[in-house]
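Each remark here refers to the structure printed beneath this line.
All protein chains but one are shown at their positions in the complex.
Presenting chain A:
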Amino acid sequence: MLSSYNYPAFNSLAHVALFDNVTNAKELRSRLISAATMSGPDGELEREAVNFAFVDASLVVSEMHLQTALLFALLADARTSLRTKTVHSEILWALNPTNNISEAIRRFGVSDSTTRLLVVRVCTPPTSTSPENIETALRTGVAGDAVPLSCLSSFTDWSKLTKYYKLPAGVPHERLIQIVESTVGAKSAA
């Protein structure tokens, strides 16, 4: 279920999982919101249970697209120059071409209507959480079918992406993927 990317330069390990037919997006979203304000040990537990970047998979065109955003977030974290509160929200912010944080989360994060979900967990250092714990958290947290990451490109919602990334019309997808990936890659110079 989990794919893992090792980034030794950042002393980090990122775990990624892709879900199709997700039915509890609405609950996930409200859990995320309430976890942020809960206090005490219950709050800690709940925050740990939803300590992921939940990305709308229909807006990620390729594995490289995700990795580019991930690297951006890792680099910002390593330089302690995160623009958002966590490395996970930084991934969402990196994916959105504008600088508006709430817009980034609204567009690229989990929404009530999300059915395809890309879940990312960054572990710094790599041993901070075991993959088994992460899998368990995902199994109990996300109601959906885990599918291989290679399905990602078939999930793409080009009409939404065209709007968000202001993509030119009448251009083959291959080229659009390049534009989308570059927009994320050049985010810190935008």
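Definition applied: a residue touches a chain if its C-beta (ideal position, glycine included) is under 8 Å from a C-beta of that chain, and two chains touch if they have at least 3 such contacts; residues count from 1.
One rule holds in what follows: contacts and distances are computed from a predicted model.
One chain of the complex is hidden; its UniProt record names it "EKC/KEOPS complex subunit BUD32", one of "5-demethoxyubiquinone hydroxylase, mitochondrial", "EKC/KEOPS complex subunit BUD32", "V-type proton ATPase subunit a" or "Alpha-1,3-glucosyltransferase".
Considering the full assembly, A:Tyr7 is the residue among A:Tyr7, A:Trp93 or A:Phe108 that touches the omitted chain. In the full complex, chain A makes contact with the omitted chain through residues 5-7, 9-10, 63-64, 67-68, 71-72, 75, 78-79, 81, 168, 171, 175, 178-179, 181-183, 185-190.
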